[in-house]
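Notes follow the structure.
All protein chains but one are shown in place.
Showing chain A:
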Amino acid sequence: MKKIVSIDIGSTWTKGGLFVLADKNLKLEKRLAVPTTQNNLVRGFSQALTDLLRKDENTPLKELVGAAEIYFSSSAKGGLRIAAIGLVPDLTLQLARLAAMSAGGKVMASFAFSLTRNDLATLEKLQPDILLFSGGTDGGNSQYILENARKLAGSALTCPVVYAGNRAVAEEVVELLNNKEVIVTENLMPEVGQVNLEPAREKIRDIFLKRIVSGRGLAEIVELFGSQPRPTPLAVFELVSAIPVHQPGWSDLAAIDIGGATTDFYSNTESYLETDTVVLKGIREPRVKRTVEGDLGMRVSAQSLLDSGWPYLEERLQELGLGAESLKAYVDRISRDLDYLPGSEEEGLFDRLLAETCVFYSALRHIGGWKETYTPQGRVYVQTGKDLRRVKAVIGSGGFLSAATTAQIMRHPLLKLKTYGQERKLLPEKPEFYADRQYLFSLLGNLVEKYPAEATALAVASLEKLNDEE
């Protein structure tokens, strides 16, 4: 029997779980959450750890070494802030955005073609954690790349630069950017249409470990317990990646994680099925994909959700006979008081509408579509983006969806998407909905690398199937 602790240091809460592993069977023993102290992340960490191991709160961390295997993740002040540079918006820039998001980052800004003076000013003001710099196939375009490298060299940008563009000019890019820290990796798109996100994701993760986590006390934890932290969204990404591999019957799934600041949408399913009547345009997206929406969230981003999500909200308010003004007043209130919980039935309904809106727009942006075209050879569908029709399980996670009592919170907005816009959205055709009731996804994500079969088994077993009744 082995004791395993997994801790997730979030921006407001540090969550922890104590697991025991016996005969390849992982079980949750205890789960808790303590407030995070931003300037010293170790305090929350050791509070969670001592509590989980039933030790005195003041036990020095040193004495806990060996008491359990320890894994942890951190969302590092609301996540990795990444700026992306690509060449053509539909090709390398799109891939740079996907790579950043699937590494657990949040894309703060993205730029195509030549950087303008304005773009540089935006970058300098933003001071992202990482700049992901791509463009050109291997042996392809170099002029834009070198021009942008020159401009970046002259900028006041201080973050590390991950170069994942045309390999033929990698050395020159390093020379031009000799006043910055440059990490060279494989091209995101070595050939047109060839998608190669993994190497850049690895480098982003390395930087996360080295630069972003140290400094706030986490180095001590790494040294004591010998395990590296990962970005929280990456932990979930790894869990979503591993479930179809290890759990029969879970070959195609999606997960939606609605938080206070962002909404994350994960999918694990083949993105395109080649047939005579469906032609794919643009890049073929990866089987495992994460998108993160910084304007969709339940609290910190509630105001921007109101702006981005107004068309959906307006329609729903009308359907339910609720007033727009009272919703706006509620959003004002929760934007000021981030820990506010609904105090009336109407406020509860508002929270639910906000969650539905997060589902609607994150799905709209994540999922691809078909446009019907008539050709002399007959009817053909032109597909752009990712096909989620074969997804059988849609999992809700994050504070709000973990507590969902009905599948309708997710089903309803997805149904609305069916009739939205010009193209046919490639939505899950017969989805079942689940809630990550004990909010274990990020904790189990930390264990996936070491215990893939066991962690995915517990993840699946801990899900609660949602019905359509309220």
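Heads up, the rule we're going with is that a residue touches a chain if its C-beta (ideal position, glycine included) is under 8 Å from a C-beta of that chain, and two chains touch if they have at least 3 such contacts; residues count from 1.
Quick note on the criterion: contacts and distances are computed from a predicted model.
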Undisplayed chain, where the name is taken from the UniProt record, one of "Sodium/pantothenate symporter", "Glutamate mutase sigma subunit", "NADH-quinone oxidoreductase subunit I" or "Glycerophosphodiester phosphodiesterase": "Glutamate mutase sigma subunit"
Selected residue (touches chain absent from view) among A:118, A:344, A:377 or A:422: A:377
Per the touch definition above, residue among A:15, A:81, A:106 or A:167 touching the missing chain: A:167
Absent-chain contact - pick from A:18, A:48, A:70 or A:91: A:91
Per the touch definition above, residue among A:12, A:122, A:141 or A:438 touching the missing chain: A:141
Listed residues A:124, A:191, A:315 or A:429, member touching the removed chain: A:191
Where the unshown chain meets chain A, residue by residue: 87-88, 90-92, 113-114, 135-144, 147, 166-171, 174, 181-186, 189, 191-192, 279, 281-282, 373-377, 380, 382
